[in-house]
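Only one protein chain is missing from this complex, and each of the others stays in its spot.
To keep things simple, chains are lettered A, B and C as they appear, and every chain counts its residues starting from 1.
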Amino acid sequence: MIVYIVLIPLLSSLLTPILGLINRKTGFFVTLINAILTFTIIIYSTRKVYIYGPERYFFGGFEPPYGIEYVLDGLNSVIILIIAFIYLLSVLYSKKSLEKEIEQKRISLFYCIMNLYFTGILGIAITGDIFNLYVFIEIASLSAYTLIAMGLKRESLMASYNYLIIGTIGATFVLIGIGYIFMATGSLNMADLKLRLPSLYHSKMVRTGFTFLTLGLMLKLALFPLHIWLPNAYTYSPSTISALLAGTGTKVSAYALIRILYSVFTIDFDVNIIPFSKIFIFLSLIAIVMGSLLALAQKNLKKMLAYSSIGQIGYITLGISLANESALQGSIIHIFNHSLMKTALFFIAGGFFYKQGIENIQDLKGIARKMPLTMSLFIIAGLSLVGVPFTAGFISKWYIVIGAVESKYYIVIPVILLSSILSLVYIWRVLEISYFGESNGNEHKEELPVPLFFPAMISSVLCIFFGIYTELPVELSKRAIEILWGY
Amino acid sequence: MEYIKEFLIILVPLSGLICSLLIYIFRNEKYFKEVISVISSFCMFVFSLLVGREVISGNFLSYELFNLSPTLSIYFKADRPAVLFALVASFLWIITNFYSIEYLKGTKDKKETSFYCYFALTLFATTALAFSGNIVTTFIFYELITIFTYPLVTHKGTKEAVSAGRKYLAYLMGLSILFFLTALFLTYGITESLNFQEKGLFASYENKKLLILILFLYFFGIAKTAVIPIHHWLPTAMIAPTPVSALLHAVAVVKAGVFTLFRVLNYVFTPEIILKINGHFLLIAISSATIIIASLIALKQDNLKLRLAYSTISQLSYVVLGFSLLNKISTLAGLSHIIMHAFGKITLFFCAGAIYVQTHKTEVSQLSGIGKRMPFTMFAFAIGSLSMIGIPGFGGFVSKFLLFKGISDFGNYWLFFVLGLSTLLNASYFLPIVYKAFFEEPEKTEGHRKNLESLFLLIPVLVTALISVLLFFACSYIYDFIGDVRS
Amino acid sequence: MFDFIVSKYNYWISIVLMMIGLYGMIAKKNLVKKIIGMNIFQVSVFLFYISMGKIKGGTAPIYWEKAVIYDNPIPHVLILTAIVVSISTTAVALAIIILIYKKFGTIEEDKILELMEKENRR
Partner (left out) sequence: MVDLLLLVLLVIFALYAVYETDLLSSVVILSAFSLIMTIVWTRLNAVDVAFTEASVGAGVSTIIFLSALSRTKRREEITRNGKKLNIYNFLASLIVIFTGSVLIYGTFDMPDFGDFDAPVNNAIAPRYIYGSMAELGIKNFVTSILAAYRGYDTLGETTVIFTAGVAVVILLRRRDL
């Protein structure tokens, strides 16, 4: 069953351009059907994994480590669940939104690339082979470069090009890392590597390999000093793509990092043998503060959200590198929650552009009087970003902080709280301008059209929902860690 | 029946929440919001009474709403101080409702819906805070109070209101996130429990320095107590409509602050532990400094509401002082001063509002001879002032007397001097107003109408003034009810 | 020492090549030049991979009766895939560069940044 998770998007990406020759409108429907179908299958298999434990699929029937396998366990089932969900929302959003942003002649090709991107990130999440991971990283990246380059402004080209350069460096670093580890062990299968590596932990080869793997993924993840590609890429790409990338792109890299750290290597190696944990806690803290600070300095709404993403990525890596149960759980929940809220925020930002052509925060004056409902969604998602209680963001931060306290990293607490305040300020700035700003001209209500409003509504309402009904993410992430750490 | 009893405790805050929902849904019906507000306030009061009856008869009422995580739950519990606080808040809400009807009409306010809606929401959060059974629940509702009162502070929508709102948020939310939340995390990290307990949470914890740090984090995190370095938000919040200033910034919000402090000092820490770590000296110093300094500032204020605001700051510190003296009598004094001050100060605010509605006067210097045109209002004002000063025969005397007794139990006699001086200052900033109102001649340019009082504005004022007097004679009932707080 | 150097020179030269490529990718301002650097970088990584599969006295990994030792075929397989990935990236990159030239009229990074800054200031 799990093989269809990647095959369906792949097939639909082939189908979109072909059917697109007949009728342009088919692109959307094929993509939508693909998204729904994949999402259903993922729900089904996640449930199965949750009940019966991990599921493996040997490609071509060749048993690992000789062949390539798919593994679906607690961890990646959560990740693909959220990815597929975000993708579904983005597809729903795309129809109306792309009408203004993409030439309709190329729409079926555009959907084709979108499906390829979907294929790529699902492939990254589900594969059990590290070289295969590289291949899928490249599929996802190539399509992401293209999607970004389809932005309306010419800056999008430069954004895409910069992402391409840095992304390729990252991917090649991953390739080098794989090479070193492969050289030390002779194997490429993750489960097999986990068995072979412990005896080699003191080998310089393995350490270098580890360094390059993580470094490459950090580049893809846009951890603070390596983040330069991200803001422009998110800002200048089409609205749908900003939301899609913000919800899925860095998340899947974060997943890959967790996989490498805890499923290929072991926690013992990460914490005790090399100072990975310490270095990355430090880097994450810087990322958290700098991301929020830089977000504060932005004039462009989407860019502000993008910088805020950098801060939020810091939370995720912080939880990962604290390397204890609560923190990692918090990290996984934060991947889940941040996808929801950032996608919601980008949907809404795209909606402002669609309806009013607004890009800068200053131009949002009085928009709350024109679009009160839309703005209330923005408040919900924004407060969730801040981490106000009863929103999803609170839970993940809670877990991360508890993890930090357990590991006696007290410095984490003020940093996280400071960044919460900073994010409160930059969200509040938007709200204040939109509620109290003097708008010029008419103020009659015009909400977003339903196709744009609906996905934004779903994702922001879920921010509240998962802030109160926390059982699902907590339980799923707990199961994920149980399997990951083997107890 | 048992089930209903369990649910009773939820019903108190719920009546506020449902009220606001109904108001929002039927926002276009005329007179509906006023009626529903009054009904819900009665409901809230009745439910509080019922909870009080259960508590008196010795039943333990508690209700766990849901779990945010296995160790993190939204949990409500009823005890005597909580009931007391809920009773005061809900009773004054009833009166404020009647008052606001006329006030909003008098000031020709257009945003009635949002006013009533957020008002009810604030009461919901306040009563929920009163019944909170653990720190997390307290923190959450503490934050919610801030969020719900923000729209009331910025109600006017002017530039000043917006910047006042910004300050309001910066102080209340910023400090609570930075300090309160840190303290909460540290508490959890040390004790792995957040439930309020009679024997405190730190019974078996030895690290004195960390405990002191946590205590101060709590103290400065709870900015709603408005002690001197963190009091600036309260005067700026006076830009809100007078009913808001009256109920929220003299009763609900600030009292929520001191109530939270009460919880922290008595149920997270215990007096014994605080005495052991010598944490109380700073608390006493700050609160007594606040008592004096705020009174001095009040003396200089010409704006009536601002003078009342600084008086509030000074009076709140009586409560804080009572709590930080850490003996039974002084704690009792603090709790009873919550009530006494509530009734006295709300009377004063109501008067200020009535004066503004009728004559559009805001400054003390303009009030010459106002007593001739609004005799009953100013009569009530006099009663409120006397109660605030602490003249025997008025409610304020009782708590002040107890505070004196608490100080003598504590044994630090220079505090007598603080109280004495403050009483003098109280008299010197309240009595001139009364004198001006009754014994000075009005300016000649005034209009010809003789009596400016309107019944709807007058009745609430008289009721609260009357109760201020009655409280003096009924004080023994209150003590019986509160009983031994730490039994 | 000499043995140590001789025994690893293949890897070292591939690392030197990688670094030349990486330098071109980072330091060069010309967009096409960056891609040329990228190509060198990636091809050198491929060289690294192929080197590790070589065995002294081994023959090409094709079935042959007289063969005693075969070279390791796995790196070859991986690199076949990677070469294709590399060329695809190059193609996409060059397509973007062509578009950039069309819209900005230059392929020098600093000039483009200048243009973008001007636009933002307006």
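Heads up, the rule we're going with is that contacts are C-beta pairs under 8 Å (C-beta built on N, C-alpha and C of every residue); 3 or more make two chains touch, one makes a residue touch a chain.
These figures come from a predicted structure and were not determined experimentally.
Colleague: Can you pull out the displayed chains that the omitted chain is in contact with?
Modeller: Hidden chain, whole complex, touched shown chains: A, C.
Colleague: Using the touch definition up top, pick the residue from A:2, A:78 or A:116 that touches the left-out chain.
Modeller: Considering the complete complex, A:116 is the one touching the chain left out.
Colleague: Mind listing the chain A residues that contact the chain we can't see here?
Modeller: The list for chain A reads 10, 13-14, 17, 59-60, 62, 65-68, 102-103, 106, 109-110, 112-113, 116, 119, 123, 131-132, 135-136, 138-139, 142-143, 145-146, 149-150, 152, 154, 157, 176, 180, 182-188, 192, 196, 203-205, 207-209, 211-212.
Colleague: On chain C, where is the contact patch with the chain that was removed from view?
Modeller: Against the missing chain, chain C presents residues 7-13, 15-24, 26-30, 32-33, 35-37, 39-40, 43-44, 46-47, 50-56, 58-63, 69-81, 83-92, 94-99, 101-103, 106-108, 110-111.
FYI, only the chains that are shown with their structure count from here on.
Colleague: Where the centres are mean C-alpha positions, what is the separation of chain A from chain B, in Å?
Modeller: Averaging C-alpha atoms per chain gives centres 45 Å apart.
Colleague: Between chain B and chain C, what is the separation of their C-alpha centroids in Å?
Modeller: Result: the chain centres lie 69 Å from each other.
Colleague: Which residue numbers or ranges of chain A touch two or more of the other chains?
Modeller: none
Colleague: State the interface residues of chain A toward chain B in the complex, per the touch definition above.
Modeller: 383, 388-390, 394-395, 398-399, 401-402, 405-406, 410, 413-414, 417-418, 420-421, 424, 428, 432, 435-436, 468-471, 474
Colleague: Which bits of chain B are touching chain A when the two form their complex?
Modeller: For chain B paired with chain A, touching residues are 66-70, 72, 136, 139-140, 143-144, 147, 154, 157, 159, 161-162, 165-166, 169, 173-174, 177-178, 181-182, 185-186, 188-189.
Colleague: Residue numbers of chain A touching chain C in their complex, please.
Modeller: 131, 134-135, 138, 142, 145-146, 149, 154-155, 157-158, 160-161, 164-165, 168-169, 172, 175-176, 179, 182-183, 188
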